[in-house]
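The structure under discussion appears below in the form of structure tokens.
Here is subunit A:
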Amino acid sequence: MNKKVVFEAKNLCINAVRDDGSELSIVKDANFKVREGEVVALIGESGSGKTTIALSSLGYCKPGLKISNGTTSLFDQDLTSMGIEELRQIRGEKVAYLAQSAIATFNPALKINEQVTESAVIHGSKTQNEANEFAKGLYHSLDLPNPEFIGARYPHQVSGGQLQRLMAAMALCGEPSLLVLDEPTTALDVTTQIEVLKAFKKVIRERGAAAIYVTHDLAVVAQIADRIVVLYNGDIQEKGTANEVISKPRHPYTKRLMQAVRPLPAAGKKTRLNKTDKVIEIKGVSAGYGGDVMSKPKEIILKDINLELSRGEVLGVIGESGSGKSTLARVIAGLLPSFKGEILLDGQQLKPRLEDRPRSELRKIQFVYQMADTAINPKQTIGNILGRPLEFYLNMYGQKQKNRVLELLDMVELPKEFFTRYPHELSGGQKQRINLARALAAEPEVLLCDEVTSALDSIVGANVIELLRGLRKNLGVSFVFISHDLSTVSAFADSIAVMYKGIIAETGSVHKVLSPPSHPYTDLLISSVPELRVGWLEDADKNIQKAKNLLEKENIS
Partner candidate 1 sequence: MSLRKKGPKIMGDFEFSDLKLHQQQEIVNAVRKGATRRDIMTWMMAAGATATTGGAIFGSASQVWASTPKRGGRLVCAGDQHGPADTLDPILCTASVDYWRGRMFYGNLVRLKADLSWEPELAEEVLVNSDATKWTFKLRKGVEFHNGKTMNADDVVYTLSRHMGEDTKSIGKSQFDMVTSVKKVNEYEVECNLETPNADLVNSLGTFHFRVVQDGVEDFSTAIGTGPYRCKEFKPGVRTVGTPFENCWHGPGYLDEMEHFGIGDPVARLNAFMAGDVDMMVNLPGKAVKEVEAAAGKEVWSVESGRYTSIVCHQGVSPSNNRDLIRAMQMCMDRTRVVKGELKGLGSVGNDQPINKAYFDYSPDIPQRELDLDKAKFHFEKSGVGSTTIPIIAAEVSQAATFQCLALQREAKKIGMNIDVQKVTTDGYWGAVWMQGSPFNVTTWNMRPTANIMMTLAYKSDSNWNETFWKSEKFDKTLVQVRGVTDAAERKQMYHDLQMDIHENGGSITPAHLNYTDACASYVKGRTMVPLNNWGGAEAPPYIYRDDV
Partner candidate 2 sequence: MFRIILTKIAAGLLTTLGVSIVIFLGTNALPGDAAQIRLGQAATEDSLRALREELGLNLPLYQQYFRWLFNFLQGEFGTSLASGNVTIAQLISDRYENTLIVSTLTAMIGVPISVGLGIMAAMFPGTIYDRFLTLGSVTLVAAPEFFTATLMVLFVVFFLGIGNAVVVGSIEDKNLAELITHFILPIATLCLVIAAQLIRMTRAAVLNVMNSPYIEMAILKGIPRRRVVMRHALLNAIGPIVNVIAINLAYVVTGVIVIEVYFGYAGLATLIVQGVQTRDYILIQTLGMIFCATYVILMMIADLASILSNPRLRHPK
């Protein structure tokens, strides 16, 4: 209680200035404090203003935003009244920032060490040599491989997880009193996320720095935060110690957030399936990139894949990035022709190449992309987007087409007014629903869903899964549901295929796959899913290490 206040926001209001000069309130009257050695989590969904608030602690607003009222202060110094030069002295020196994507925030043209040390050197707190030594120490404590030499590399030469940790080093090199971490683990695979989280926690504790941790993931917050501030639409809804907020949420919004947290991986409800009615059979398929069409590719991604999908079944495909799960979907869709093996649709062999497949076959398999932002054409109205498959596959025109589009909108729980709107007028979740509706318009037998929820906030994602469940029940469509998120998959799928380095590591019903003894990689995945309880991180570590060791042995043999 008596600890010194490092950062304080008082009645902070931040507005966005539109092109026409009108203003939109982004942060409304926010008040909170960060004390020495304390980690305060700002939690909320996209658009809640959490990043905006976090950045205000560096005296910074994104272009187009401005502080309209209130103050932010660092060690009782008012940041809002400082000039650019004064702010420059503080940034990097007293307060440091860690962004969501290290790949984007590292300058590709400069060596890592220069970027890590430059802030400290420029602010004069260290000489270049001191900074170099200090950085090496940080690399050690962040468990980076090759700490002596990693700094001499360029950003593209190290992995994403390492880069994320290097960004922590970059922030810590100036020994700041306040760290601002903006979703620093969100872009990472589950297994990597745990490692990075662990490293962050370790250095924060070691250095005794205060931190503002911005995230939408309650489970992550539970592992690292001392206090939690819950935001919605620029307003603080609830704040308190981590324990209090997580164990006894009081505000309805906080409660909703808690509900949306993915349940632990467990077998979902059993659906009765006719296992003999196969929609898709994949037999010995191999595929890869490079080289000529139909000949053996230069880089093989998928090796000898065998899978089956019954009518009405949901097959979850899980694995980390690079495991080949998206490639599998592309092979089924015909975007990437396989060079070996065959795929059967309703017992009929599919041509490997998309161009060779008849329209009737194309209609039966529909692809749903991960990023709704890029998957729907920004220059077409929703009516056009949804109408096109209708006229293309089903020869449906005019009023009939329009009626069907409205039905589809209804089916994905969107209002009819959306018919004439453009995609940019919709929110992320709504776009993803349009994305789904477009696939459904074709009246397909199989939906290939590629990470359809991973770009969405937890509540929105949960809603989309709910929608999928309903559709499946009503329409009897089969799903190939690709995700890196074991909890989502286990909640929705009937069976699971675990992919690891281009092969199917394990496959079977959800129950079978999730219950031990399983493949060590599955084990690793299961134990890496964070639980919503304080102290899980430390507990999980043992299991994760065990799984990792097993996996290594497996690889060797």
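Convention: contacts are C-beta pairs under 8 Å (C-beta built on N, C-alpha and C of every residue); 3 or more make two chains touch, one makes a residue touch a chain; residues count from 1.
In picking the candidates, the idea was that all candidates are chains of the complex that A comes from, given by their letters.
Predicted model, so just to flag it, every value in this text is computed and none were measured.
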item	value
Candidate touching subunit A in this complex, from 1 or 2	2
Residue ranges of subunit A in contact with candidate 2 within the complex	55, 58, 60, 62, 87-93, 96-97, 99, 101, 104-110, 118-119, 122-123, 153-154, 156-157, 170
